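Just one protein chain is left out here, and the rest sit where they should.
Note that the chains are named A, B and C in the order they appear, and that numbering of residues resets to 1 at the start of each chain.
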Amino acid sequence: MKRYSVFAIAKEALNYHLGWEKAWASPAPKKEYDAIIVGAGGHGLATAYYLGKNHGITNVAIIEKGWLGGGNTGRNTTIIRSNYLQDSSAAIYEKARSLYETMSQDLNYNVMFSPRGLLMLAQTHHEIRGYQRTAHANALQGVATEWISPAKVKELVPIINIDGPRYPVLGALYQARGGTARHDAVAWGYARACSAMGMDIIQQCEVKGVKTENGVVKGVETSKGFIGTKKLGIVVAGHSGQLADMAGFRLPVEAVALQAMVSEPIKPCMDVVVMANTVHGYMSQSDKGEMVIGGGTDGFNNFTQRGSFHHIEETLRALIETFPMISRLKMLRQWGGIVDMTGDRSPLISKTPVGNCFINCGWGTGGFKAIPGSGWAMAELMAKGEPGALAEAFNMWRFKEGQFIDESVAAGVAH
Amino acid sequence: MSTRLSRGGRLIDRSASQEFSFNGKKLRGLKGDTLAAALLANDQMLVGRSFKYHRPRGIVAAGPEEPNALVGMGRGARFEPNQRVTTTELFNGLEAQSQNHWPSLEFDVGVINNSLARFLPGGFYYKTFMYPRAAWKHLFEPIIRASAGLGKAPKDRDADRYEQAYAFCDVLVIGGGIAGLQAALVAGASGARVIVLEQTAHWGGRAPVDGDVIEGAPADAWVKSAVEALGKMENVTLRVRTMGAGVYDHGYVLAEEKIADHTPGDGRPKHRLWRIRAGRIVTATGAIERPLSFAGNDIPGVMLAASVRDYVVNFAVSPGDRTVVVTNNDDAYRTAIALKEAGLEVPAIIDARVSVTGDLPARARAMGIRIEAGRAIAKVKGGKRVTGVAICIQAGEGSVLEEIACDAVAMSGGWSPVVHLWSHCGGKLVWDTTHAHFRPDATKPPTNQDGQAMVIAVGNANGAMSAADALADAAKGGAAAAEATSFKAEVKAASATQVTEAPMEAVWIMPQGAGSALKAKMWLDYQNDVKVSDVQLAAREGYESVEHTKRYTTLGMATDQGKLSNINGLAILAQSLNEDIPQVGTTTFRPPYTPVTLGALAGESRGEIFQPLRKTPMHAWHEAQNAYMEPVGLWRRPYTFPRAGETHEQSVHREVNNTRTNLGLLDASTLGKIIVKGPDAGKFLDMLYTGVMSNLPVGKCRYGLMCNEQGFLSDDGVVARIDEETWLCHTTSGGADRIHAWMEDWLQCEWWDWKVYTANITEQLAQVAVVGPNARKLLEKLGGMDVSKETLPFMQWADGTLGGFPVRVYRISFSGELSYEIAVPASLGAAFWEALHKAGAEFGTMPYGTEALHIMRAEKGFIMIGDETDGTVIPQDLNLGWAISKKKADFLGKRGQERNYLASPDRWKLAGFETLDGSVVPDGSYIVAAGHNANGQGNTQGRVTSTYYSPTLKRGIAMGLIHGGLNRIGDVVEFNTVSGGTVKAKVVDPVFYDKDGAKQNV
Amino acid sequence: MSEVSALNHAKFDGFASIREIGPLGMITLRAKPDLPGLAEAIRAAVGTEVPATRRIVTNGDKAAGWMSPDEYLLILPYGETGAALAAIAAALKGQHYLAETVSDARAVFRIEGAKADQVLAKLSPVDFARLEPNELRRTRAAQVAAAFWKDEAGYTLVCFRSVASYMMGLLTHSAQNGSELV
Partner (left out) sequence: MLILECPYCGVKAEETELSPGYEAHLKRFGPGSSDTEFEDYMFARKNPKGVHFERWRHVYGCGKWFLAARCTATLEVFGTYPAQSAEPPADLQAKIKAKRPDWKGYK
């Protein structure tokens, strides 16, 4: 792998950049691998990367129906935070956040992690109590968050209207090391690093069936033929149900559309990420200057990557009330992603009823921020066959036991 | 130079001069001008700077595809960034400023990036700025961010108003060019309800500019008659300045009407967002001309050929005195002819095709215009303005044959149908090799709720490129749309004189063999500075998917969303990958077609009507008393009633003390009240509540808990038995609608054969809690019914009158005091409330708010839904086992509570807490336990759920959940603080006040 | 003491006229259409027949509207609900039904003028051109539930009392002069 640096750019510039090599190879599949990951989104690629880096397993194929990073990895609002309430959530999201801190250097690919700070606004007394609970939980979890006053909110976000007539800002839960990253670059960076370790990224290859013998996985039937494997990791977000079906088990997962939009770019006016959960909106400003806005999910199963427009309207009403100056900006583009939601809106990183077959899904609206932590935990699960501390709580049997990981309990949200 | 011609201009009114300013410079235009036309008329070719390299940018187009000419408009509360000058109608007093430069448009420091362009290829930032790590945050990112964005951020609250409206039709025609009008004529004649939208202020589209002849007359005449005919049809609605923004599922279309953009401040809504539900959608959205990729094609003065024609014909504005036309098709000859006819010079037409035939070249030749076949532009000369072009052979590598002096270049790379609306909902495209463009694949249309095609593309938008073909296609499409919505339509198209055009020839790079140096100067995306070389670099590096290339290079991600650049870019990508264009495919088309103002999307929902604010009948009284209100769902409830000089805390404490010693009045109107009636109502309530309600005697009240099917506590309240078949269920304030819906869900979907009716009568009644030792005295003073302990003991209710008001009185208490909750019809609520205050003055009446309510209930150890519960708490956790029937075989949540984790003795349970130092436990605090878990997090053994300073006990009190619950009484535990410390507290009984209930049972 | 409407008869005149009226007497009657005695009960209460699906039948200042397959809205003078409830009880003795006064739970508006439908078309996803006379349409007006029907002079709109001022705000915003749809 040719190292990226400013010197490399300068050198290539002299030759009109004709000398750059491919960021990743596109090989034909081998007959068999030690591990196959289905799904070359952020979570799948991160799983493969940590299988190699942490566990020395590099005879790995990552199989992707479309193009790598083409699913939710490339359609989210790029928020990174770990100020979750429940211990198991805080653990994995904080692991992820800390890995984001050094990801550009680890991968030699600038993913532009930008810990610009993240605010969750409290706009009701109930929310104040909820966020104070989260702040106390975070203090014990080793997640650096603080409760800040309305005045401090205004200082961090000058464009905010803190004394709106309806929902005045009563304070906020602030995570100074939360922020954003360049979503595509995360997938590309991992892909390049996986490829450099000798892993095969096989794009445009659809899995058509999962072969098992005596309840143990043997390989996958694909549009490029049968590929054998000792271990199978299913990391396909909204299509997890279909893959589970092929492997012969059911998942407590439903697919719904989540929408987002960006405005036309304007000069920088908001440095931090703001989430306003009472009014269901969140907003940040990208490095390009666009206001990146996320909203709510549809309440019905949907695979179209198109959500219902009224959610966009509801989100914008709320945000215009919170940030009155955005009213004259324009919506440049809106889109939907298909997110996979479990019964408690927390993910699954779990063994399955099928031997050597593992599942990582159910990230719902919060997947991007978890990518490195999720990959780390999933790689450990696949390498050892048993979950480590990070993954343990996210098993798929928790619903039967009634042991929920419910983030909605303290005014929090799962995204 | 660009200037106003002395003759012509079909859209301008020379008698109506309009004054406007650009960068503070006072200029004049004419009524009917776009801002672009007016700027060009004043020789303002340079209008902005590009995003990345800050290169000088001029007007390229004449419509919504314009990528360059974006300005800030207006000021203060009417300032608007990124306004496209080509679609902005000029008005008197318009103020515009150019964007993305410092210190000035003419001299921009950022242009340094241009000199460094070689070192800043597509995606360069992914490869650098990584070392040292801290530098990204502190050095690189701030620089990148500071250079981000185009227009200035507005500062003020928007001064304009917006609205939305619904419309319904059988056939929605989007696009008011000749194809749209033709489709509308046919559909309208069938009797179908038709709406026609046109994004500009004018009907007719390009045809009048292109000199089309329809029904033997100039297109203008036909357009006029078509619009008149449509105007006479009652079933047809015509709407200009309305852009079809997006097609959504089931025939839903969003359109933005720009009502007052050209008359700002006239009191009308600025924009109106239309939400149209259409049976069929006809997209007659025309086509967009493509640039050609030659070196220097971004220099101001290089424009789309048809746009040059637009300015000349529509506005009598010539972009240049000497315009070189460069093309790969016949259509651009129309521009040369129009320029020539306007008396301007066309030094040459550079045609990439070796063989030039067809009617239009013949006409041009006859007019004496020099035509250079098989030639290309090697390079455009000039900096902030075109000064000339260097000519070469298209088939070669760019050796210059000749330089031609000129001040404008009109280029045409062919036309791409506007397929956005077709594609929004999944319509597929097919590659048309004849025209080298994607057009709608009629066999794979977007489908509606019935699985039927819902969009029909017609005219240029469907690849029917000549006027005659477009009209025929549109008549067919209009008829198909009408027939699909059950009307009988006749396909009748106007005839147009067919001009024979020779085939165009796909030209993606000019010249074909251009080397790296030239390709690094060929712009694809003008705004984002993406060049041919960048796309080739992306392909070389493996970003092979068109989505990868787009994201890696930012091609097509600018405010025009690739209207000019996408096809050219993916052709380059296909060439680089050695694949066919259709194999590479396009990126996904997403709404909106052109950007829509956020204010329009929020519509009326701003300020006072941002959201419904629910008001109790006493709301106005509370406001008049300066109550501090808090949102409870959509209600506002008084949190406290501070008096002059009091803090909220002081006033809450006063309210508690007064209620405990004298008399407090609480507006409890928001409490949910649901009537449940029927022969099976008792059985139903026994399923709904954890306890038994069927055996509640008439006249009595009972506290009940409701769980969801998981077993978690979801609501609580007092149930009153009204008569043999009727119960009244009180819910929490936030729970009324939710619980009513929950009841209906079970009655309709599970137990539909049970005879039970429900009615949510929450708003029928105002309810007042009269609380405190003097409560009975007050009611006795009002008189009208017996409220004595004997007649109306605790947990009973009675109907009667008080002070002449018809009331229902419940003896229930959430404070531990003698307490009556009194319901009156809502329309009497305010009067009753005031009567209570008036009569109660001698007993020390004060109103109290929700915070005093919360404190008093906490002092009594009563749980509060939302405080003690959070969706993961079961009644058993709260020591409410007494309210759960052991006898019932089933109730909602019972099975859920039998699951391992919920039945575990290890669950945290409710207890009371008193800090050792009397302080208040921090809200949200956890009770720490020894050690750390496997993830290194501090262990916990419980948490606080309610914590207050008790004015009654004069110390901090708290309720919380702790491992071991009441078995831990007497233990001292530590609550954590956010700063890392702890607060020591003793575990106690959660009933802090009047443990025996002596005060309420009087 | 006298009952007051939610907004004290607030009004606004734009391109249509908006009036808050009432309070009207209203009874919600829940019963299946085939319930023996239902026709007699409704006749006794408001003097109309049982309204068909999505219809409202008027009789002077009284009316009966179809709200759902097992719910009717009876409208009558405010002071007459007690007598009507008694009449219903007599007619439906021994039958399974529910009748409750809801006069005070509602706010009522009149929207009048030639362009009254345009005011509502900004708020409700309803095809007003296809709304039939005597059709009782339950829907949404912006963010709250509403029901309305039209007569020669305009529309009567009913919503919940607690959101009366929000509704007035919506109607006022929508009826501003200069914002006519056509």
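Quick notes
Rule of thumb we're sticking to: contacts are C-beta pairs under 8 Å (C-beta built on N, C-alpha and C of every residue); 3 or more make two chains touch, one makes a residue touch a chain.
This is a predicted model, so every value here is computed, not measured.
Looking at the complete complex, one finds that the omitted chain is in touch with A, B, C. The chain not shown here is touched by just one of B:249, B:407, B:604 or B:877, and that residue is B:249. Which of B:723, B:790, B:890 or B:996 touches the hidden chain is settled by the complete complex: it is B:890.
The residue from B:624, B:644 or B:749 that touches the chain not shown here is B:749. Checked against the full complex, the one of B:898, B:971 or B:989 touching the unshown chain is B:898. Listed here are the chain A residues that touch the chain not shown: 239, 241-242, 250-255, 298-304, 308-310, 342-343, 399-400. Within the complete assembly, residues 53-54, 66-69, 71, 125, 137-140, 145 of chain C touch the chain that is not shown.
Where chain B meets the missing chain, the touching residues are 248-252, 277, 426, 447-451, 709-710, 741, 744-745, 748-750, 752, 889-890, 894-896, 898-899.
Note that only the chains that are shown with their structure count from here on.
A centroid comparison over C-alpha atoms places C as the chain most distant from chain B.
In terms of their C-alpha centroids, the spacing between chain B and chain C amounts to 33 Å.
Each chain gets one centre point, the mean of its Cα atoms, and the points for chain A and chain B are 22 Å apart.
Touching two or more other chains at once is no residue of chain C. In chain B, the positions touching at least two other chains are 605, 608, 611, 613. For chain C in complex with chain B, the residues that touch the partner chain are 1, 3-6, 23, 28, 30, 70, 96-98, 100-106, 118, 121-127, 129-130, 142-144, 160-166, 169-170, 173-174, 176-179, 181-182.
Remark: chain B residues 51, 78-82, 118-119, 121, 124-131, 133, 136-137, 141, 144-146, 148-158, 160, 246, 248-249, 252, 254, 424-426, 516-517, 519-520, 533, 537, 540-545, 547-548, 551-552, 554, 557, 559, 561, 588, 590-592, 595-599, 601-603, 605-608, 610-611, 613, 630-631, 639, 710-711, 866-867, 870-872, 896, 899-902, 922-926, 928, 933-938, 940, 943, 976-980 touch chain A in the complex.
Per the touch definition, chain A reaches chain B in the complex via residues 4-6, 8-10, 13, 16-18, 20-26, 66-67, 69-70, 74, 87-88, 90-91, 102, 104-105, 108-115, 123-126, 128-137, 139-142, 146-147, 159, 161, 165-167, 182, 184-185, 188-189, 203, 263-269, 271, 285-289, 304, 306, 308-309, 312-313, 316-317, 319-321, 324-335, 389-390, 392, 400-404, 406, 408-410.
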